[in-house]
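Note that one protein chain of the assembly has been removed; the remaining protein chains are unaltered in position.
Let's turn to chain A:
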Amino acid sequence: MSTDPLIGRLTAELQPVRRQSPRRAALILAVLCVTEIIVLLSLGWMRPDMPRAMGMPSFWWKTASLTVIMMIGATTTLRSLNPIRSPRPGLRALGYVVLAALAAGWMIDAAQVGPIVLWRRLDPVHGLRCARKIIELSLPVALALGVLVRRGASVDPRGTAWAAGSAAAAWGALAFVMACPFDDPLYVAVWYSLGCGVVSLVTRLALPLLTRW
């Protein structure tokens, strides 16, 4: 079967295109994140004891961990929109960072003194609310990444979806850090992981279906 008719049709349809740019995509994401933060601050989302919280190691632990996860996830996603780039190295790095973050959280937790009942520390009622808010806050970035991935040409849609989900989830959690009054590493490790895990998993399942090419 000759491909000449197809080539003729595609040539006739040819229009100039704007070349894909990871920097432009990163800028779009950055603007979206800043906008979301401004909206949240204007709604009075900041925790009232922020100055005190900023003196605690656990606050910086969760902020730094989520920032690194978000940056690696977003970079991996945007790089993998080029078909010659694989998201796998970035995903491996993400796995190591998550493990390192949990280990760091454990060390900070071990330094705390005083016996506290595990169930009380976990506080499931607030924990589930936190997880739900993380999911809600991650939606704008998840949608933006979905649009970018759909326009790109990832040759590993599942890997790219994991990276995008991780980035969106980490962003949702990072935005929530401003409002969350809980600093117990155990609480953060359990409920933040739950919220981030749901976002990552749903993105991993849905994005490859929506971005087939």
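We take it that a residue touches a chain if its C-beta (ideal position, glycine included) is under 8 Å from a C-beta of that chain, and two chains touch if they have at least 3 such contacts; residues count from 1.
The definition used in the following text is that contacts and distances are computed from a predicted model.
When the listed names "Heme exporter protein C", "Amino acid ABC transporter permease", "Sigma-70 family RNA polymerase sigma factor" or "Protein-arginine kinase activator protein" are checked against UniProt, the chain not shown comes out as "Sigma-70 family RNA polymerase sigma factor".
Contact with the chain not shown here comes from a single listed residue; of A:L10, A:A64 or A:A100, that residue is A:L10.
When the full complex is taken into account, the listed residue touching the unshown chain is A:D156, out of A:D109, A:E136 or A:D156.
Within chain A, the residues in touch with the undisplayed chain are 1, 3, 6-8, 10-20, 81-84, 151-153, 155-156, 213.
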